[in-house]
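Presented below is the structure to which this report refers.
With one protein chain held back, the other chains of the complex are shown just where they sit.
And then chain A:
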Amino acid sequence: MTEIVNGTDVQQATTSTDERPILEIKNLEVGFHTQDGVVKAVDGVNITLYRGQSLAIVGESGSGKSTTAHAIINLLPGTGHISGGQILLDGQDLTKASKKDMEAVRGRKIGFVPQDPMSNLNPVWSIGFQVEEAIKANGIATGRKDVKKRAIEVLNQAGLADADRRLRQFPHQFSGGMRQRVLIGMGLAADPQLLIADEPTSALDVTVQRVILDHLESLTRELGTTLLFITHDLGLAAERAEQLVVMYKGKVVESGPSVQILQNPQHPYTQRLVAAAPSLASRRIQSSASISEAESSMQSDAASAAGEAIDLIATAEARVEALAEAASAAPAIIVEDLTKVFKIRGSGEFTAVDKVSFQIPKGTTMALVGESGSGKSTVAKMLLKLEEATSGKIVVGGHDLASVTGKELFHLRSRMQPVFQDPYGSLNPLRNIGNTISEPLSTHKFGTSASRRARVFELLDQVSLPRTLVGRYPNELSGGQRQRIAIARALALKPEIVVLDEAVSALDVLVQAQILRLLADLQSELGLTYLFITHDLAVVRVIADNVCVMQQGRIVESATTDEVFDNPQEQYTRDLLAAIPGAGIELGA
């Protein structure tokens, strides 16, 4: 690769090593024009990055981290513009660069790996075409043969072993992980000095994420590329970057060496972030309700309970007792030898779910864990009878689902409610919150309109949302609020079972923590049984009592959460556990 770097660059590199930062951002301000004037998305950000270092910007969505990245390469969306400050790349102020200068900087000096592998490749051009045009635009190679050779080289480097064979394929024929490799290859195609990776693996499965990040790390080290990494996952950032910059509402709230920040966070926001990161947490959330219950019982019964210390241990013990009790009662859900075979046109059959069996005791949480394509969502759909099982048996509250039809099924549905992944897509934007929550009530002809209204208020209280939201519309709410609405809707009919299909996967870590706590509280309050479907083992640890790990349609491991985490039996489970970012980092607290 080094032969591509010309003489002057080499000279510059040797003279400026470690003295001048490769990237220096000074008081950067980015504004967006809106109807109410200019809104500042980035407000006085300072970042210094030295050659060969790796730095991660961490923050929740809307913190301005991606906007900062886009500002560096001057590709801000819509009305975004740099309204102040400097971005110095090797001394060159990019905020003053002409269009042509910027085109020369992009690709050649700064490589960019975007966030979502699904939307960042043009669907109508082949992979080879898109890699080759990056090579041609930066003058890395000329002539069809050389360009093609370099494209194959770049893709091989990015971890696509059979690149020469796949050049003529189109993005939709690639998996998410493969597409991300292509994007990494494109970002590194012209051997840039600096690579900006904007959440490069957020859309990927955890094991794939690990492989890709390992690869990116060794690749940048090998090529001597400086890495600027953007993520919402604190554990991931700390594990992958030497330096950390924490952003909140457009400002840098804390920066410094990763381990130091993680073990001794100074800013309250960072402290909350560290506390909430599920990948760093170590035990199941204990419902605050049961704690306060215990507290209140202590107060009312002060004399006898005075000696009893109320702490987490006590509530944990209470939880164990509750679990033991639940185990002896009839399970809420029994699944036996459940199988689903899809017919695929042209290529026969595909077994999505293969003889899956499990039981969920009443009042407990079962997590179904697996990567995308492992069949976990299909199990959920069959359980909700949104999909017919090919064979096998599902018994819910003593009813065999296969024999339930018509009116009986309608009633059964009211006892079993789903919450889906996407809080943006699962609420009808044309119906206000009140109507959304009361819809299942009117569908199931529950009470009068006055009592339905009262129930809506009660539900809003339960999910800790203000009653004033009743007349608002989904687009006026945040992602976390929307997911609370979805939960309230699921609870409207007082179900016994709630199926949560990746219900917190799309949420920021702080919001995720709130929702998980809410779910734990509701469970102890209402005695709910949860089937919790997720790809994220970190979340499993804080919410689930039992875990089933799915791989290619089969359950490969099934045990209590503690057993799975402390003593995983299967290699696949161990891989999943090892892939949790930041799991190995010791916290100072």
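Points worth noting:
What we mean here is this: contacts are C-beta pairs under 8 Å (C-beta built on N, C-alpha and C of every residue); 3 or more make two chains touch, one makes a residue touch a chain; residues count from 1.
In this section, contacts and distances are computed from a predicted model.
Of the names listed as "ABC transporter permease", "FAD-dependent oxidoreductase", "Carbon-monoxide dehydrogenase medium subunit" or "Uroporphyrinogen decarboxylase", the one that matches the UniProt record for the absent chain is "ABC transporter permease".
Across the entire complex, the residue among A:73, A:463, A:477 or A:522 in touch with the chain not shown is A:73. Of the candidate positions A:31, A:85 or A:114, contact with the hidden chain is made by A:114. Contact with the omitted chain, checked across A:189, A:261, A:382 or A:441, is made by A:189. Residues 70, 73, 75, 77-78, 99, 103-108, 111-112, 114-116, 119-126, 133-134, 137-138, 170, 172-173, 183, 186-187, 189-190 of chain A touch the missing chain (whole complex, contact as defined above).
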